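As you look at this complex, bear in mind that one protein chain is not there, while each of the others sits in place.
Naming follows writing order (A and B), and every chain is counted from residue 1.
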Amino acid sequence: MIDDGDLRQEFLLEAQQLVTDTEQCFLTLETEPDNPSILERIFRLAHNLKGSAQAVGFAQLAEFSHKFESFLLKLKKKELAITPSVVNVLLACNDRIGVIIQALSTDFSAQVPIDDVMEMIVIASQPPSEVQEASLEPQKEVIAKFSFAAEKVDVPKAAHSPDESIRVSVARVERLLNFVGELVILQTVLNEQSSETEHIGLRKTVHQIGKVTEEVQEISMSLRMVPLKQTFQKLQRIVRDTSSLLGKKIEFEMHGEDTELDKSVLESLGDPLVHLVRNAVDHGVESNALRLERGKPEIGHIALRAFHHGGKLVIEIEDDGAGLDANKLIKKAIEKNILPPGSELSERDAYDLIFASGFSTKTEVTDVSGRGVGMDVVKTNIERLQGDVRIDTALGIGTTFRVTLPLTLAIVDGMVIRLQNHRFVIPISHVHESIRPNPKDIHVVSGLGEIFDLRGENIPMYRLDSLLGIKRKAIQDHDGIVIVVRTRVQPFCIFVDDILGQQQIVIKRLGAELQLLEGFSGSAILGDGRPALILELSDIIPKSKVLKTNDMKGCA
Amino acid sequence: MQENSHNIRYLSFSLGNEEYAIPLLVVKEVIAIPEVTPIPFTPNYFLGLMNLRGQVISVLDLRTKLGIKPSTSAENAVIICDLDPISLGVIVDSINSVVSPDENELSGRPDTQNAKASEYITNIYRKNEKLILIINLAKALSIDDYKAISGSEKAKEAA
Partner (left out) sequence: MKNASLKTKMIMTYGLLALFSAITGIGQLYSMKQVASRYIFITEDSMPKSMAISQMQGVFRRARGYQNLIIANGLSNEERDLNNKELRASMDEFERYSKEYLSYPLHGKEKSDLADINEYWINFKDSVNETLDAYSKHASQTALSDIVLKKSQVIDRKFNQKILNILDEENAEAKGLIEDAKNLVTNTEIFIIISIIFGSLSAQLVGYFFSKSLTKKLDTVVQGLSRSADGLAVAAQDAAKNGETLSQGSTEQAAALQETVASLDEVSAMVMKNADNAKNSRGFSDKSNESVVKGKQVVDSMIQAIDEINSSNNEIVHQMELSNQEIESIVNIISEIGNKTKIINDIVFQTKLLSFNASVEAARAGEHGKGFAVVAEEVGNLASMSGNASREISDMLRNSIAKVEQTVAETKSRVQGIVVLGREKVATGTETARLCGQVFDEIVFQVGKVAVMVGEIAVASSEQSQGVEQISQAMNQLDGVTHQNARASNESAISADKLAGQAVELRTLVKHLMTTVRGEGYDAGVPERILDQRSDAKLNKPQEKHHLASVVPIHQKFAQKKEVPEQSFREVVGGGSVPAENDPRFEDI
């Protein structure tokens, strides 16, 4: 069934192309009405459309295509003369097909009124000998009707100039991006070199090339962007399947499925979203009986929303279920030895407990969820995508998971740090703050290592050189920089030599030979053309001191 | 891709005083020694990362890996190899030539005590009194053996 959707999507893309092609042919036909090859071509295209539409189950489109085809057949058999009016009808039909396709691509079950156009075809199909005069009138009327109808069906503007697209392999885009990255680096080098020259013309040209390069980079980045639609449809299916399995009646609502996202991000996002949606169906929405008991509508409601916000992509999964009970969560956490007895947490921290490893609020294990693994992986995965997940909940009213993601994984804002003569990149999303330490704020606690006193808060501190096993001469505490990281439940900080700057970096995945290397999420090419490793700080600090999280590889 | 199987072409190169060769099809390109960024927690023959026209590639020193004393000369070069699915840069002392030995010039793997060496040497090519060892680069670099890296990882954890 899922493949069905994919097929339809693919069909629709193809159909868009077909419609554009036919339109061109109709226009040619008007000028060369006697060219049989054109008519032949149009006929073949229409036939194709009919066949494909029937195959993927778009009945209305198939029906309309059929009518259109038979009309074309008449023209082909020269039963009808090719007159401008006929061409008008043809174009109207063609446009309507475009409208249908457009409508179908947003909703597979969309219905577009076609009767008016059908009528036009019927009128146009009448032999020309019959009341020429009379035919003119309804034709005008039909055109007027058509315009009206077009407005009524709320046809998007794009329908008139359908997107042309070509299928390009990701590898090629990847290569293009590599070269664009190189181009950007060379551009910075060129900028530096040209700033020394006296040649004003050259400098101007270099500046212009810089503009163009930026544009090229932006466009190449956008090549990786794909709409969320496919993923969302998959989720819709999961909601239906899961709810029927659990015997819950749930209404599913989707918004913003056209929102675009980097393909690599989207690929990694699938599993976490499935988890969250399943969780919403299983844990979030109560059984129908319980809902009635609680005075809620019998049918549960789950909404999936995607939108851009502040240069980030936000995906919300909202349910109108029972909500989270902070006290219950804490109690549970203490029972499961995740929290030491007597711990007190803020509500938000308490909600975050569901992301802790080995935490499941459901007592009985079901097929769907409750295995105690999942939510922690969700958080880890999203963080690996440089993203964040937040929970908003109200007891008895519902829960919203808000996943914030960068638009692309290929480019992140990175902080370039220095350790002796080594350079590393830390994603800025991981850095909570960076400060030059006062040496008296650094305390050595036996058994715990170094502790940094950040305005009264004691945070374990690690020196990057010892974490990475780099031998070097120790620098003075006040010469270094402390970077505070709060992506984990327990914050920690890293002592580095210096911060060299912040810049957008294009992430390059490490080769397979380095896949087992922990602590680095990839590499990036810095301004001088040399590669630098991107630090995954939470992976290099000693595990014993922070709450354990399962490795991504540990679960499907 | 219809290769004349009787005449496979090899790229021969020097490591110390010895001459080695790898199938030309493994080679993507050869370049002069680039600047590399060292990678922590890697074995000593991992020299670091290089930027090959926007692509980040690990550079390994085959001489260190095989325990051959490296010679420093201007001829030092890096062979970019395509060991599907990995692309690697391999530093050699100098690249000599492309050879296409006749089948009668090739002899099989030598029967030596050194099991490790015999593992990666596939053939021996005798050319004008000179021996060229044809090797399997993937095996020579123990590409399948990522334990080397995770081993150092464990060492780090222990430390």
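Here is the rule we go by: contacts are C-beta pairs under 8 Å (C-beta built on N, C-alpha and C of every residue); 3 or more make two chains touch, one makes a residue touch a chain.
All values derive from a computational prediction rather than experimental measurement.
Here is the thing to keep in mind: the chain we left out touches B in the whole complex. Counting the whole complex, the residues of chain B in touch with the unshown chain are 1-3, 9, 11, 24-25, 27-32, 74-75, 77, 95, 97-98.
To be clear about the criterion, only the chains that are shown with their structure count from here on.
Of all residues in chain B, only 35, 37-42, 49-51, 53-58, 85-88, 143, 146, 149-150, 153, 155-157, 159 touch chain A in the complex they form.
Those residues of chain A whose C-beta lies close enough to touch chain B in the complex are 177-182, 185, 422-423, 468-470, 508, 510-520, 523, 525, 529-533, 542.
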